[in-house]
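A short worksheet on the structure shown next.
Left out: one protein chain. Kept in place: all the others.
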């Protein structure tokens, strides 16, 4: 099969190594360059022995020419880096998928407030397509620049989408109580994510306001066709991978068969799995896979709907969704390289 | 100091061994008997080497006479056992603290529905005092029979209490999203709580209805003076000890200083610690201690109040609260034997 | 590509579900039957939601005819079951790979002593080939019945093999200090492997004697050409998957380049990866992969050699090695279906 030339900017974090794991097994990808200022010259497999025998490349200094020769580039850098490369790559005709937040928020002022910096290329924000295939598949096909969604936003949006689209819940008091594994906090040296700090403990964080809040709200507003009132509380769980979003809404119409609605909405989606009624999806059921598994409940038959939505934050919440977007952009089978079962136990 | 004679019925589970840990260090307790049909004859410290050098007793067959000679008995058995002993102990003038659920629900029909059995001594249910000292301290002082609260109910009730008492939140849509460590599921052999089943994963369970729901509702109804609408969703977290309850309410009066309200409510409580504004209590901050730590938030200054309430499910959520109740019943200092710092890390 | 018809006897344990994960992605396998008395009639993906969308079969009662129609059958049952099926399958011309211990020990009396039962078909023990491809590849090609090695034995034998073959260490005092994740203890309900019993703790077990001792000794004796003196101490580690064997030997010849020896020995092995000098392989570097990674040390340049050998106990230590054996027996590429990178983090 023909392959495309793919580059990765900034591949030393967890989304980077996860991209490498997925791309190493992807039959249509020829990985030609992976950049890192800090690790330039070092073999990828020396830093990540899990990739010995699978990735032969060494990290290199970012180089505009090499990147421009790629068909598609993933940016797996911290927030604020992709926006400094984007214009150049666009001009060179390279497709760009940014796994950070630079192009996710359409309102640049809002983005600048939450991310605390000035945007380097606001004109590209409008052009960028938010890469949630279940919502934007047609636009992704033609996109040159993808804003790959955040992990929490993926789990929360897919869980609320059918209810908001169908106007079945009150929009003024939505609750998203979300729990994440520690890898979501990244691979940076940090006292707060040391093993001895987070193992055998559980906590909420950023209750006054988390950067994923405006991203989620933007999506939910779009589904509802109006501004929704959302409370989003993220928590840190002592596990490596996984997000579990527990979503609460107040039904405005209690006659609809919610289970059926979810099943219909996602019937043709390769990566959204609506579980049988009464299910409680575990995060491990999606470990290492690109699936989002969803269950819907109405406790005691009341007017509260509870949606349970789980993803692997590094796959459907980051690298896997990025590969899914690449597949769509390049007219590959959407599941190519992503169709492996979860790891259990 | 004078000591009292104390017995434990059924000491082979986690609440049992935690009671032993606390009582072994309690200066006013003389532990005279601990029963277990399954382990009768075996030294306690053989089953629980952590107690070597601290507990010299052996488990014995339950014997009415020996128990009747105690001043106070803790029942740490599965649900449905304490109610078969209670009358006899009452008649012998022995104080009884039941750590299971037999006497928690005042409406016997409700109890029988949720626990799936016929109550053996419904007449004692009315007499029993619900052992949440922050609510019932005066009645506990005079009680002969204590229904020691469940773990989730303790964390949730202490978190909602000030808001409901002061009628500051809408009572028709309360959300309690609670997360528990695995020890809450007990020490029984069970595939569902094997290490390889629950480690590195997270899930909700019992969303359609958990036995702690009627217990919590009964308490909240009491605080509010009317029936509240509560959605309670428990989750299993890969940690040994700890409960984190994240509570959501809709403020009906947004002028009250919520932080101040909580601080005032619990100002004189030895085991409720209201954290400074902006805090995110971790479950490990109460590991092995009898404290409940609480923080209150109003995200983005809106009309949603978020309460974070953490306890150690085996201490304030079980054995520690039982000892606190014993202290109150026996006119000891309420903190006696409970005033040790948490274990961190 | 042509496929073979494959059956699994007893697929509800961890080796069973791991086999399913690997076979579901294997291009030459047509999984036609999976038996379980306890779960007969239940969809595999109901018990293991991680396989939703990948395995469509339901468990069925064991049925001789259905199994006899397979080209190859994996037995993933407890010890003592495969030996009751083996003769029938052999007679039907079905290849059999037993993941339990029934055919691993050549001396039937030794087997009966350690496993506490009478062997049902001692005549097949001689015929069975011990399925360690690095040692027995040629015999595996022609085998009808494979005794798939145990997890500890795989890690320990691959670590000692080069040293014993070359007669470089004293054979009278070998130490194998091995550490296993909890999944090695299986999916049975058991107090000893509950999360709350084994999390955040570490212990040795079976120091007086573990069933894998005679299996390892038999292998090492074969490498050395004489009886070796081995002390084997297994430990339980709070992790799901992984074995780390730390092996100690006393060099009899300190001039040999040990690193080079290991590199040469395993140069052509697809699943043994000798790490660069000075390495410390982590078990996670082989999580979900069929690799055994090995590092060799001579601390302070002395006459003690330390070998570090890591595998995933469910893959190279069980299901992956079984698939590797199947590939060899069926003349498939030996790595077919096994060439995916490890999961990190």
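Worth a mention:
We call the chains A, B and C, going by the order they appear; numbering starts again at 1 in every chain.
One rule holds in what follows: a residue touches a chain if its C-beta (ideal position, glycine included) is under 8 Å from a C-beta of that chain, and two chains touch if they have at least 3 such contacts.
It should be emphasised that the depicted structure is a prediction, and the values quoted were computed from it without experimental measurement.
The chain not shown here is touched by just one of B:40, B:117, B:260 or B:343, and that residue is B:343. In the complete complex, the residue from B:231, B:285, B:309 or B:327 that touches the missing chain is B:285. Here the missing chain is touched by one residue of A:238, A:281 or A:299, and it is A:238.
Screening C:3, C:201 or C:227 for touch with the missing chain picks out C:201. For the chain left out of this panel, the touching residue among A:66, A:79, A:193 or A:335 is A:193. The set of subunit C residues touching the chain not shown comprises 173, 175, 177, 179, 181, 196-197, 199-205, 207-209, 229, 231-233, 235, 237-242, 244, 246, 248, 250, 278, 280-284, 287, 297, 299-300, 302, 304, 306, 308, 310, 345. Seen across the whole complex, the unshown chain contacts subunit B at 14, 17, 20-21, 24-25, 48-55, 183, 199-200, 240-241, 273, 275, 279, 281-282, 284-289, 291, 293, 340-345. Subunit A meets the missing chain through residues 14, 181-183, 185, 187-191, 193-200, 238-240.
Definition applied: only the chains that are shown with their structure count from here on.
Each chain gets a centre from the mean of its Cα atoms; the one farthest from the centre of subunit C is B. One inter-chain figure worth recording: subunit B and subunit C are separated by 45 Å, centre to centre, where each centre is the mean of the chain's CA atoms. Between the Cα centres of subunit A and subunit B there is a gap of 39 Å. Subunit C has residues 14, 183, 199-200, 240 in contact with two or more other chains.
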